[in-house]
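Got a structure for you, written out below as structure tokens; questions coming shortly.
A single protein chain has been omitted from the complex, and every remaining protein chain is retained in its original position.
Take a look at subunit A:
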Amino acid sequence: MSRNTTPRSTKGTANKTASNESVPTAQPDQRTNNTHSQPFFPFARYTSIVGVHTSLLSFTALFLPRTSLSSLSQGLFLSLNNPSDDSSRDSPPPTLTESPLRTVAWLCAGTFILQIWWAGWVRGWSLDTRDLSKGGAALERTEQKLQRQTWNSGRFAAFKTACLLTAVASFFFAIVALLFGAPVFSHFLQTYLLGLLVALLTVFTPAYTLGAPSFKTDIVSLVTRLTWIRLFAEISPRSPVERAVVYPAVGAFLGCWSGAIPAGLDWEEPWQRWPLTTSYGALGGFVIGSLSAFGVSALENLANFDRQSRVSMSPSGSAHSPQGKGSKKLKSQ
């Protein structure tokens, strides 16, 4: 029910934002290109896409490795496994713990497809945000369209970059996992697949959205690099779209990190085998991060909307000052 009403109101917010420059800026800091006053926030689309994406990720985590589709790979991976692992070869539905390698490979495959879709959507959102910020009051529609076209045509290049960066990051994360205590002399493929999964979860989307960071000295690379540093080293996203990228990534890292903890218990459970706990931790962390990004953005948006409706109701601005100040203070912390 609320879904039907919110899009209109969201659009209203966006329009109002564009027209009303006196609204306090979300971030006082203006080091980067966020000169727009209010981030564009497609509430309804975001809601549905986050919902679908996280549920599909959960499906990938819990069911994809067990579907009959995945049994196609059984022959391939069984040969790579310990002979002792394939005791239940005959039982038709493969379990998640039967072959960690196969499970994680399917997690990667499913995640890859979902991330392409998700990253494409986030990229579009990010583009809209830039359009708004560049177009200001949305006067130069044609120029915007032109930009959009170049943007779209750059999609393939961006996809290639994202894949490349993910591939590099997968090796990097595998090495990090190795440093954190993954087996050094065995289980290479498992460790690599964990690295790939984490890279897909954390690197692919920002790489597709922001472009790869580079150490070139031109202004675009500098801005890209600083954005990456701000997002992933300082962990300070400034808009809903950045939040939608950063929170799940941080969640995936933390989930992966904490997933290593139960693996050390001596319960001798099949699910404790490397790298199941860390992989599921990463996926779970991603889903939680994605949902909390959505929650925070939605709350913020509601607060903004509420404040603006008060402003528009009392043009004298007497009601605006305490509220506005409060929220401003809240954000600058």
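By definition in this document, a residue touches a chain if its C-beta (ideal position, glycine included) is under 8 Å from a C-beta of that chain, and two chains touch if they have at least 3 such contacts; residues count from 1.
Convention: contacts and distances are computed from a predicted model.
With the options "Translocon-associated protein subunit gamma", "Cardiotrophin-like cytokine factor 1", "Phospholipid-transporting ATPase" or "GPI ethanolamine phosphate transferase 3" in hand, the undepicted chain maps to the protein name "GPI ethanolamine phosphate transferase 3" (source: UniProt). Of A:44, A:163 or A:178, it is A:178 that touches the chain left out of the display. Considering the whole complex, the residue from A:260, A:288 or A:302 that touches the absent chain is A:260. Across the interface with the omitted chain, subunit A contributes residues 178-181, 184-185, 229, 232-235, 257, 260-261, 264-267.
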